[in-house]
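Excluded from the complex is one protein chain; the other protein chains are retained at their positions.
Chain IDs A and B follow the sequence of writing; residue 1 opens each chain.
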Amino acid sequence: MTEVRHDVRLRVNGVERSAAAPARRLLSDFLRHDLRLTGTHVGCEHGVCGACTVLVDGRPMRSCLLFAVSVDGAEITTVEGCRSGDGGLGPVQQAFLECHGLQCGFCTPGFITTITAYLAEHPDPTEEEAREAIGGNLCRCTGYVNIVASVLRAAELIRSGGRPA
Amino acid sequence: MTTKLFGEPIPRREDPRLVSGAGRYLDDLGPDALAVAFVRSPHAHARIIDIDVTDALDVDGLVAIYTYEDLAGRVAEPLPVLIPHPALHAPRTAHPLANGVVRHVGEAVAMVVATDRYVAEDVCDRIRVGYRPLPAVVGIDAACAATHRVHEDVPDNTAARLVQEVGDAPAAIAAAPYRLELELEIERSASMPMEGRGVYARWDAADRSLRVYSSTQTSTSLRFALATKLELPVDRVEVVTPDVGGGFGVKIVHPWPEEVLVPWAAIRLGRELRWTEDRREHFVASAHERGQRHRVRVGFDADGRLRGLDVTFWHDNGAYTPYGIIVPVITATQLLGPYRPGAYRVEFASLYTNTVQVTPYRGAGRPQGVYAMERTMDAIAQQLGIDRATVRERNFIQPEQMPYDHGMIFQDGRPLIYDSGDYPAAMAMLKELVGWDDFAAYRERARAAGRRVGIGLACYVEGTGVGPYEGAHVRVETTGQVVVATGLTSQGQGHETVFAQVAADALGVPIDDVTVVTGDTRRFKYAVGTFASRAAVMSGSAVALAAGKVRDKAVRIAAEALEADPGDLEIVDGAVQVKGDPAARIALGTVAALANPLRYSFDAQTALATQFAKAARVDRPPVADDDEPGLEATDYYSPIRSTFAYGMHAAIVETDPETADIRVLRYCVVHDCGNLINPRIVAGQVHGGVAQGIGGALYERLAYDRDGQLLNASFMDFLMPYASEVPAIEIAHLQTPSPLNPLGVKGAGEAGVIPGSAVLASAIEDAEGFRISRMPISPSELWELRQRHATGASPADRDPADRDPVDREGS
Partner (left out) sequence: MKPASFVYHRPTDLGDALAALAEVGHDGKVLAGGQSLVPVLTMRLAAPGHLVDINRLAELRHVTVTGDAVRVGALARHTDLERDEPAYAVLPLLRRATAHVAHRTIRNRGTTVGSLVHADPAAELPAVLAVLAGEVELVRAGGGRRLVPAGEFFLGPLESAVRPGELAVSATFPVPPAGTGSAWLELSRRRGDYALVGVGVLVTLDAEQRVTRVRAGYVSVGPTPIVLDLTDAVAGQRYDEAAWAAAGALAATLVHPEEDIHATAAYRRHLVAVLTSRAAQRAGADAAGTGAGTEGAE
């Protein structure tokens, strides 16, 4: 009994990508194992931890709660796509580095995608709003203190044109 | 001048790859490897009647199915008892696959290899295992009652009993003017790193060599364990630790069943195999910690000074004891905190239950001990009507009493001697930071507004940097690049950064010229592992020592080349130069070339070291008897005993008078881990620890039902804090250097988590006005306590006489 495979085409980080995969292939696995974009991490596979968060047509979603086939044709942004235009670190990535917003780094991709989408809509959050913005992502290392700082710093970097001040 | 890096909060060198998705974690490796999944027991205790794979055999993509029957030789034996202890009279460990009996839900019964994980799980679903359920032993009461046994040959379910005594505590308590007895309990939690465990194995049949990647806290020890288990020469086995998504203790256990089985099957099949633990497996098949019950008897004087302390506790070690009794041994010794206890007696029983095994989780038995001691301090203060901080201050070991010998044996088998610390100064800082003396006024203002608030505090001492040793290798390449290798692993602590800081300072090179490799047995073969807040102390010191040797050698070689006195030389910015004459200098890369006398050159730099390059001294061999080629050195640091960090936390909580919802308004930390190598990283460690402490105090528990089913094996119901549950954390540092190591550092990794339950119990008790003796506490439980106290149905301390399992043999 061979499983039917479906052609899945996605625009990932601006690049057309496609692969054939069974319908049950989770988007997280499709990105990681079929497209070999291993920056997206899988922490719980039941939609709670947020490590696998990617942007689907601009909105953050849990890639472990989506079947790749179901988002065929979508525009996907992963942590690999959160770089700056010149290929250097993007503002959220830069902020995490400056603020020690990560330790083991496993949850970090989900935070970076989530914060990237959030700041696009809320360019100047307060500290409380920054905390709220990351409220759906689990981190076991940092106690969130420096992630909140990273959100604020990233907002600052974006407002100043992405350049470290 | 080279900027001094020790003590600088420089950004981490691992971060550019980790923030951009270029990290390499276990599941990122071996994209073409076969996938492994396990059939796991749904029963807490059962005999396996038969295993029928018939339905599974026609699944497309199946490669192999293994059960215990397929194992042979040392792989078929029980897993090792990693840390034997004389008091561990009945150690028991699991087989890699269950051998006829399963003893907890989640124990591996069959192993499946398939083309991908989806298919492997399809196969698992089709394997029919017949079980005959046996009665499950769940919880300390059931273990003590011993109506049923976890291991047939351990009739009292007791793995270990240990008594340590200093003086005659019962007599001192009997003679004390005041006495108290408390019964205290802490429930289970777990390390719960965001990345689970994982193993990826490659067998090179032609070379007869094995390479194993594991998300482990010890690659070197895993290597030796695998060589033993798989009966391979050690030099045919290499273990590499890739980026690791958090450990917090659970990944120090080794070899896990999966760590043995995946390489074993890779050899058998001649294929690459990878197993990535999923979250459900991590809940039921790795390890938990914390579950203990304490009975504390204490005698004290009218000032609140301890005369005697007698603690009996029961430790639930789950189904197996692969990590020995380290956790309760730490509890028994670290319970003492910064205090002089008078006479002290501690006794514990470590008990088998049909639940996941218990091994260290960050803090490793300290949170329970600190909870017991700090609850006792609060009870003494309350009984005497003395300020809680004052009672603690009166019992502190004073700075002039350092080093302070408790007269006990610590977890490393060495004397429990505190090396340094200034506890009164730390308490003064904490009171200032949190506004201890102004809190009464704050409480009154809150009360007037209909709000209920409380303040709590807790102190701890943490033995860090346990031996036996760590080592480091430092090599300067002819390019001037410095490569540092140390055997212990990293799970996010920033070792690539802090060890580079240490090496750059010791060698006088820019940090950008330094690369650090950790946890790769191809690069460094002797190490112990990353646990017990030991990396900075142990490997940090070893790096400093090895780099010092390299520096001395560089200076010696350069002195010859520059025809200068070695005493007149210094290394600045990657070059050896004459002090006061920067023009007379030679780059370290050149020194490295000169350090390796060559017959063959391959670039201009190495040409300097060839035999006709300079006026060679023919009166001695090119490499002296006491020398070696290359500008490199290895050294080891092995401490006489542990170094003791400490800290004090205070928290202000608000409890809703109606809903009993609990909110942490402020959380303050005073922390002393000696000299800080990188203050930003230390603060990060404290932050993360505090969040886990809050989790353990208010949210996390592992809820087993009476049949041994784990009811909350998901992130939906095992409640690790989100950002919304963790307040801003305020930290003040004291720096009392350790006299025991060359850097004067103490460990910092576990500190933040240790007093969490103690400080929050103290604060909630202060807000509510009744004793809190079970943690964690939820709003529902707090509300139920309020009801009982409102009706007077609950005395502060229950009479523990009705269950006294440690004494029961004599009764």
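As a convention for this text, a contact is a pair of C-beta atoms (placed from the backbone, for glycine too) under 8 Å apart; a residue touches a chain by one contact, two chains touch by 3 or more.
Bear in mind that the values here come from a model prediction, so they are computed numbers and not experimental data.
Listed residues B:Ala174, B:Leu711 or B:Ala790: the one in touch with the omitted chain is B:Leu711.
When the full complex is taken into account, the listed residue touching the unshown chain is B:Tyr118, out of B:Tyr118, B:Tyr178 or B:Tyr636. Interface residues of chain A facing the missing partner chain: 3-4, 6, 22-24, 26, 29, 45-47, 50, 53, 56, 59-62, 64-67, 69-71, 114, 135-136. Across the interface with the omitted chain, chain B contributes residues 117-118, 121-122, 125, 278-280, 658-661, 699, 703, 711-712, 716-717, 719, 721-722, 724-725, 778-780, 783-784, 787.
Just so we're on the same page, only the chains that are shown with their structure count from here on.
By the touch criterion given at the top, residues 11-12, 14-16, 18-25, 27-28, 31, 58-60, 116, 118, 192-195, 243-246, 248, 278-279, 491-494, 680-681, 683-685, 687-692, 714-716, 720, 722-724, 726, 728-729, 752 of chain B touch chain A in their complex.
Chain A meets chain B in the complex at residues 1-3, 22, 24-25, 32-33, 36-46, 48-49, 51, 78-80, 82-83, 89, 93-94, 96-98, 100, 102-109, 112, 131-132, 134-148.
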